[in-house]
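The excerpt is restricted to a subset of chains, each kept in its original location.
Chain nomenclature is as follows: A and B, assigned in order of appearance, with residue numbering initiated at 1 for each chain independently.
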């Protein structure tokens, strides 16, 4: 508590000196926007006013020391450099490239600000993000027949008739509300509508796939991603992006329990108990001084330094830059793919999967051991700022072991499924059916998508509960027993049937 | 952080001026209470001392501007107006109406302060709350044979004998600890006991159904509800009532995952990351200035204004006042019932349900489209303070679609159950058995009570996880496949049996 106060007084002092808020240089265009929108959408304007975008011009940003700088461009166009970054700056940027541009009170406005717009001041981040799997999250799901089939059999409405269930293809609204909420929709223009506004009748484009802020959103300018997925509109607060609740919006469910695991870890406990005293605003982010335990951003994204100014980790928006293994989402854990576009991967069976159904990695599409080691070292350098080498070695040896064992437990489930297919209890690959649409197949999916993933996350981030009874090894173990049970009762019944059939032949 | 400090200094200044705490006008009666109870129950007294009840008299409250006022009565009895609202004021109010009144040191004290007591100063809120479904939460569960049967088959202890399970009726303690914890118990007087206290032997009533603060509690004065369910004793802090943790006490489980969905939403993320800097004490509540994202109270209850003083939403304690659809608790989503007492509803099959078992709404008991539209507009006006019309339209179109699809998925599960009943694999309605007590029936319950509800909440509040893998569409889809699996294996076994039976007849 004492620290809060000391820190607060210090901040107050710095604040008084910083001049933030003093020379607010709002462009005439932005002021025009605000004149109406402050009363039409007061929440948006209020949020923006509290933002750094509203308090500092690009030119001011460019003058800061390299480590303190938040703009990565070397130069910002003169027309933009000397005003704070307001409504007009972003929503009229690159107007000709935006299919969603429309005439609005004399301006060519677009609704969907895209990474290409942000790249004007933040090109390095946008470039890195383009190498991030997340930027391809839409296509990697929708354009990969295997994963498309998983999504469709999850989201499609089923009907029951004549003792059979049949799937409808999911509609666009459902997809946008389900997988694509996080993976990102395609935003397109489906027409124009006239609305009665406070300013009289006005015309607006109608967007399909909107609203959406999914990480792999396909924008009307053709670009991929949504910076506001994490840098929440319209405050764009780095504090928000660095706190784990932001990542949790997508990394929370049983398929990717990162937030749950973090919350159950000592790191998460420290954050929850003491985080209110930490400084989430400071750039660069100083280990020990600004915070006492990592959040998601610390390990995976942020620029970290010591109090002496030594750089522990460079900022990256390619979020597997410090991660050697891809431990979730796919059937088996495997080295990260080389390209963020995973639709081009093909295994021997012709499926767009980075491993065979029986687990062998499709190595030509995956990073090699050297690159894995490099990424692991980057991560470990961060760990070492608070943990000894022996601690870190022990931790990573366990993670490696967990990856091996969970893959083996997935293989066991897969073998049972293959037997079920073989015996004709489910349709599966050979009969060219979806491998995700029947009850036993869905049990198999949970083996890897929930339980193996959860166990690996628990191991990676030291939130043990998620590796045992909270969707961990308990379920890995129970699930294969239940799959076998399912198989055996069907064999018993069919066995009887066959026997009767043969009796009937007498 | 800077904002916290500025805000804090401002508060300090206002505090110094406000006179809160200055003229504490504690009545003689309340002082008598405190003289003992400060040492007997120090936590209660300490909490109350921090409350606004302890810092402002009703007369002072009445003098405030309409929007700032927290008392809705036009006039407060002169005997109460000029003292702060203390122990004696509430616990001796309407003494003759309270079955739980007892003589205590010369006072007629009642333990259970009821909405009727609170109505002395807050009549509008109590009146609105009477139209709130919550105020009938006890009867709507216990006096509706369908839902009573769901509760009984959940809470009753089962015994296993002769290969059969039989249910006992649940006892009162279990009910109070289970469904009625939130729905509310009946509080009655079951006797009197003498206790050895610091003041010597004293006599106290023994209450059945106590403790309880369920939203539909039946109080000893015959009134319904418990204001302290949300306005937590004895601080009665509006900050507490406005924060989502209060609602989460009852709206958290898989049957009504509102809090989980909120936590996974951008709104919830903003609250978790930045909420500590917001002002939860201010009346009226100013969008953008006091907060940057809604909590439960924002959208469903609170009086909201813009910085210019425009009213965005009037305060309401009828919590479906801004909600057109009832998306949880029942088998199918449907327009809200007209009356908060739903026990009078009867569908064509004679069940107290707002829809048929096959989903058709029982329209005469439900609000019409016009009223639905009115409620939706009230909600959307709040959305629009931070979102564009296009955003809001897109969001609500998806919700509408989700309601349709989840109802359809429930129908699919219902059809499988009807087949199971028909084939004699479960007993069901026709055999006048509970429709909730067998394994396959419980799977059917989860289809709507968990998975369809969760999917709708996820859609309504944009917490997508709960609409996919966290009890959402994944489970909706898997559950019907498992129900079919269950049916098919039983058909296969019985088929064999029938065949053998016919062979035996040769």
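What we mean here is this: a residue touches a chain if its C-beta (ideal position, glycine included) is under 8 Å from a C-beta of that chain, and two chains touch if they have at least 3 such contacts.
The shown structure was predicted, so the numbers you read here are calculated from the model rather than taken from an experiment.
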All chains are the same sequence, and 2 are placed; what is the full number of copies? 3
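Everything that follows uses one rule, which is that only the chains that are shown with their structure count from here on.
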I'd like to verify one number: the distance from the centre of chain A to the centre of chain B, where each centre is the average of its C-alpha atoms, in whole angstrom. 33
For the complex, which residues does chain A have touching chain B? 7-9, 11-12, 15, 39-47, 50, 111, 153-160, 163-165, 171, 173-174, 176-179, 181-182, 195, 204-207, 210-211, 213, 232, 235, 237, 239-240, 243, 245-246, 248-250, 252-255, 276, 279, 281, 437-440, 442, 449-450, 486, 489-490, 493-494, 496-497, 500
Within the complex, chain A is touched by chain B residues 1-6, 8, 263-266, 268-270, 272-274, 276, 287-289, 292, 306-308, 310, 384-391, 394-395, 397-398, 401-402, 405, 408-409, 412, 415-416, 419, 458-459, 462-470, 472-474, 477-478, 480-482, 484-485, 487-489, 491-493, 496, 499-500
